[in-house]
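Shown next, in structure tokens, is the structure this report addresses.
A single protein chain has been omitted; all remaining protein chains appear in their positions.
Per-chain numbering from 1; labels A and B assigned in written order.
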Amino acid sequence: MKKKVVSMLLASCMILGALTGCGGGSSEGKSGGKSGDGGVKEFTAFFSVPGSEINDDNEIQQIIAEKTGVKVKETWLTGQTAEEAIGTLIAGGEYPDFVDAGDGSIQMYEAGALVALDDYIDKYPNIKEFFTDQEWDSLRQSDGKIYWIPQFSNIYGEERTCTHNDEAFWIQARVLEWANYPQIHTMDQYFDLIEKYAKENPTMEDGTPVIPYTILCDDWRYFCLENAPQFLDGYPNDGSVIVDVDNKKIVDYNTTDTAVKYFKKLNEEYKKGIVDPESFTQTYDEYIAKLSTGRVLGMIDQWWDFAYTAEDALKSAGLDAKGCQYVPLPITIEEGMSNQWHNSGGIVHTSSGLAITTSCKDVEGALQFVDDLLSQEIHDLRFWGVKDVDYQVGDDGMYKKTPEMRSNDADTAYKASHKCEYSYFPQWSGTSRDNKNAMKPEGQEQEFYDGLSDSLKKCFMAYGVETYVEMLGTTPAPGPWYPMYTYSQTMTTATPGGTAWNLMDECKHMYLPKVVMADDFDAGWAEYMNAYNACKPEDFLAEMQTELDRRISEAAKYSN
Amino acid sequence: MAKNVTEKKVITEKKSNNLKRQGVLYFWSALFVAYGIIFCYIPLVGWIMAFQEYKPNTGLLGSKFVGMAKFTRLFSDPMFIRVIRNTLAMGVLNLVTTFTMAIVFAILLNEITHSKSKKVVQTISYLPHFLSWIIVTAILHDALSSTGIVNELLLKFGIVKQAINFFAHEEYFWPIVAFANVWKETGWNAIIYLAAITAIDPSLYEAAAIDGAGRWDKIKYVTLPGIKPTIIILLIMNIGNVLNAGFEIQYILGNGLIQQVSQTIDIYVLKWGISQMDYSLGTAAGIFKSAVSIVLIVICNQVAKKHGEERLY
Partner (left out) sequence: MSKEITPKKRKASTGDIIFHICNGIFMVLFVVITLYPVLNTLAISLNDGLDALRGGIYLIPRKFSIKNYTTVLQKDNLMIGAYVTVARTLIGTALSLVANAILAFVVSRKNFAYAKQLSLFWVITMYVNGGMIPIFLLYKSLHLTNSFLVYVIPGMISAFNMLVIRTYMKGIPDSLEESAQLDGAGYTKIFIDIISPLCKPVYATVALFVAVYQWNSWFDAMLYNRQKSNLTTLQYELMKLLSSVTNQSSSAEAMKNSSSAITPTSIRAAASIITMLPIICIYPFLQQYFVSGLTLGGVKE
């Protein structure tokens, strides 16, 4: 027995020796565009956001590799915060070839980890075309050079949007149908309708009670409670402040009369039992679960936050036929105001983007790949997929999908093995270079409309529209400063304004639910305002004003 | 006289013998100390970050020194004082509940005479340990929701008239966290005690039985003393860990309404340190936690020493 133990220990030590030997020996790195099998260059990329990895033998990735001679192994943020990930990356001094460091981009630049792109851009027509000179200039860092390429919201040709990807008051199509599609423009009308409907139809078919209105409040997702006052006043999603267009001044939307009215309304509805009493304690999963059962009549949220989960679940449960899908409403605080829930035009998110690091041994190859990704053929492969597998081409040259192709699009396993969007590389939205199709399927009007359920079609028809965006109407961005959140996002406690911003956030997290649940609204509001003012919001607003002025004067340089 | 001399001789012989015999012990000690210095003590160089405005691009050597600024900042922030209170409260509550539950469970399990059911119960008991906090807290959140099983039972038995929104009230949060810990870790923590119980000489039980000891007496006079060294060692180690009351569970279960009691030191560090690209603040908080831990275990160790109990060092 004793011998057995000893010999086992010895044996395991020997295995160790053997295995570590081979483990150490095989530690050859394959970074920097080394040629792999078949002459395909392999690059690595790290994105400091969570994302889904695609399989190594992904079909479209293979096709792209054959056409461009390049394959990129993408890794995403896992179990760390972006700041930690970037911190260790810089400390280690070894980088992947491509990186999107998010808010850490500046740090990567300061650490000398990024390659300046200025000398290269002109050589690659598709990259050069991606931005106007003014936009390229807005990306220059303190040394006057360009280091990263923002990937998103860049529109080629005519803008094509069908879904309203952003925030809105949503309501189930069946509620509108029940009231014979009334015009709903104010919060009072909105809640009035919900109240009436809930009174007449207190339960679902299976007997579970409906939830008239719920508010998602989980962690950073509490924008569903917090930022409505800016929209209600007819301003767009600047995110952290309102910009008064007339006198170019920063306004704090947390303290406006509209904010008071909005929260007072929520408070009243809470007392009436219209607002879900679990609003402020539910988790995101629970919220999605509620939406997925079709019980929730209305809420404020951003489309992407529930569309790919709750909307899909509603469809799979057949609740789309019963009108449980959500439609956005153009709501403002007073009747007759114009709203900016939806803005047209792209946003250059200057604070971060795709960059190439100094560890990359083949910068030209890497940029050539980015250039290729922006060519129409590869772009179609990325977002539309393979012809006749993921989409069909009609006689008129328009791309369309069969119902089966649409259901494949929602299948996680299929996506991992087949689709390869290179989703954090630069990409276009808008109209394709063929002047017919949209760059991405979600912009293809006919395809979008064909994919709608009958109840939504009926609803849209009643309002004389064809897309979600038309439900709200659209206006261009108000000015060159838009959106201000690209600045507030980068603020840290290193400045008084950043400190105030974080304190305000903490304060609102705690007091806004209390205000909505307060027995005495006015007292609750006064208490909140006390705590809020103690956070020194004026510091934050002053820094925002400075940035606003800077952006306006920056833009003025190009106006003549 | 002669006898004395021989005795002395024997002793000195024994000593030199000892040194020679103990050569192997010294060899291993040296090896382990070298290993420990490399892997556990050298990284402590990183502690100088707490006295700097650390930036990854300038590194440990090039970052600006700010003295005690980070510590001053921490201890002048009422929010930090509050998270210390929360962390301590949850740490102590978790320690008391999980610790006693594990011991009670181990002893009771040991009392099961039917060996098959004993094995089954034990296998089941440690399963929750392998579920991640995300999953456990999701289930717990569900069970405590207004339509969850807990409220349903409370309503059915007429204990409450209206469903309780457990996560909206500050007073429920600490007990919920403690319960979650007990739920997830009791079976797992009991493994150590079960192993310790196996070391108890069965003849002691027989002797106790002959003396007419009942079941409780046997537990009290044989089992408990038998596992006492293990209990004390684990207790001291865990007391040193009270400030590590956790991050994930509080982060997931907490919400704005109860953030005053739900936030721990680790959450504070994430929000006010790491998320602000301030790597130094976290290091300062870490040093504070280490200092508290070491003070606590030194005290406990002294107490144990005084009472002649097993101790850490």
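Here is the rule we go by: a residue touches a chain if its C-beta (ideal position, glycine included) is under 8 Å from a C-beta of that chain, and two chains touch if they have at least 3 such contacts.
These numbers come from a predicted model, not from an experiment.
**Q** Please identify which of the visible chains the hidden chain touches across the whole complex.
**A** Per the contact definition above, the missing chain touches A, B.
**Q** Consider the whole complex, including the chain that is not shown, and state which of B:V66, B:L88 or B:I233 touches that chain.
**A** Residue touching the absent chain, from the options given: B:I233.
**Q** Going by the touch rule given at the top, which residues of chain B touch the chain that is not shown?
**A** 18, 21-22, 24-25, 28-29, 32-33, 35-36, 38-47, 49, 56, 60, 105, 108-109, 111-115, 117-119, 121-132, 134-136, 138-139, 142, 183, 186-187, 191-192, 194-204, 214-215, 229-230, 233-234, 237, 240-241, 251, 270-271, 275, 279, 282-283, 286, 289-290, 293-294, 297, 310, 312-313
**Q** Contacts of chain A with the missing chain: which residues?
**A** 1-2, 5-6, 9, 12-13, 15-16, 19-20, 23-24, 26-27, 29, 31, 44, 46, 49-53, 55-57, 73, 75-82, 84, 87-88, 91-92, 96, 102, 151-152, 165, 220-221, 223, 285-286, 288-290, 292-293, 302, 304-305, 307-310, 312-313, 315-317, 349, 412-413, 415-417, 423-424, 485, 489
Simple rule for what comes next: only the chains that are shown with their structure count from here on.
**Q** Find the geometric centre of each of chain A and chain B from their Cα atoms only, then give the gap between the two centres in Å, rounded to an integer.
**A** 40
**Q** Residues of chain B touching chain A in their complex?
**A** 55-57, 59, 79, 138, 141-142, 145-146, 165-168, 252, 255-257, 259-260, 270-272, 274-279
**Q** Sort out for me which residues of chain A touch chain B in the complex.
**A** That would be residues 81, 83-84, 86-87, 90-91, 103-104, 107, 110-112, 217-218, 222, 277-278, 280-283, 285-286, 492-494, 498, 502, 506, 508-510, 512-514, 517 of chain A.
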